[in-house]
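One chain of protein is taken out of this complex; the other chains stay put.
This part shows subunit A:
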């Protein structure tokens, strides 16, 4: 596997005969290395931290935590030199062909060949020599006592390095008694590498900022408007989408009724009323679930979970409460919800961005035009969400959605070529926002549905219904396996859902996260995408796709050794 790119990373500096290296806190080193190699995930591609006791000549001795190298004796002839290399390469693989070096005795530089050419000053006892590989312009330069020996790219002395090979920091020694101490980032470097990195960060960012957008006037703007409109439509923000389309003079490519239907289904899913959601879907899109048994299975599993939760309409009825009055969902799907989850394992994730959008949509929808929702036939009662939200929010802080669970789950989803490191960073920045909004919704449900949090809302009849439903689900799963073959995803899904019953308090159990209303979002998003597909509409909004594509690009750049990705994070551009 090829390594990740480090942008520009300082390999090391060596002190010939320098002071002994002190043992620094491991943590500090970790932090320092993270700063020096911004796009590197050490779990995947460990960084060099010391000399390798394995990859060395026998005349080489190591000490000081494998940071000090000394030459123990003569080789076959006094001219024989010996070398040692670091434990890990600089992430970005061909040790034999591509090697680069700087010799102290003559100041010559060696590039993939045994003959050197005059490069810089000679160095000797007491000098600190550094080596920096810049994976943005694929060059390498050395430093002496903190002074850089960079040269113009047009200069014949420029050292161009192959972007692919693993470069191992290596030192060679020839004189008996010679000692070299290495610093892989344990100590501050004499050369101001941070300043060098600052310059490159600025360069990359300027390049992004100056990137030419569209030749013709207005083209760029209309494209942005289309993206926003399609995003609103995708998530069924009817009123906003309508208003936006009107003010930007665009056509909406889906009928309003269709949008509203999707909106209705989404609301049901997000409020945990899965039975009704399934029913409505079958009613409005008769062939959809029939032709898509895995989707139906997923919905049913979710329904089972909602039953355990006491939120599904079927168990609610049995609890003796009218679904209408019990329902307290905000009336519009939580706007951040669907996009937080990609439809079907591809790269549609859009979070930070979403957070911003969601706020605007919420208020415009809830306050000035609640009536626009009235025509929705059997829709849940439309409360004034903002007012309730705030008061409820103030009095309840019981259930805090676990942000880390959230992230874990997200990460699990990214099996499709998106590296953990980049997706992690991406989500961390935004989960907070999601969590805040989440609070309100969760609280509201807690208030109405399960202030005591009992299994299936506490009704014995409901529990029986749930058990019965579970059996149906089990047989559906077996049926599905016979028809379509094994499906590990389905199997795990069902196993996890059933595990809920193994605990006296499912909510605090290790599988309790499933009960969290935030888990409704991927289900909602998947269902929404499936409906859109039947209408030949994209299953993801172009906006989410663009953001996902940008993140994926960066990840591919990192894997292919293109260094500039280290200084460009999608997050920096999502505010």
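The rule we apply is simple: contacts are C-beta pairs under 8 Å (C-beta built on N, C-alpha and C of every residue); 3 or more make two chains touch, one makes a residue touch a chain; residues count from 1.
Definition applied: contacts and distances are computed from a predicted model.
A chain of this complex does not appear here, and its UniProt-recorded name among "Armadillo repeat-containing protein 8", "Sodium/potassium-transporting ATPase subunit alpha", "Large ribosomal subunit protein uL22m" or "Cell division cycle associated 4" is "Armadillo repeat-containing protein 8". Within the full complex, the residue among A:26, A:192, A:255 or A:505 touching the omitted chain is A:192. Touch with the chain that is not drawn comes from one residue among A:83, A:148 or A:166, which is A:148. On the side of subunit A, touch with the chain left out of the figure occurs at residues 120-121, 144, 146-152, 154-155, 157, 192, 195-196, 198-199, 201-202.
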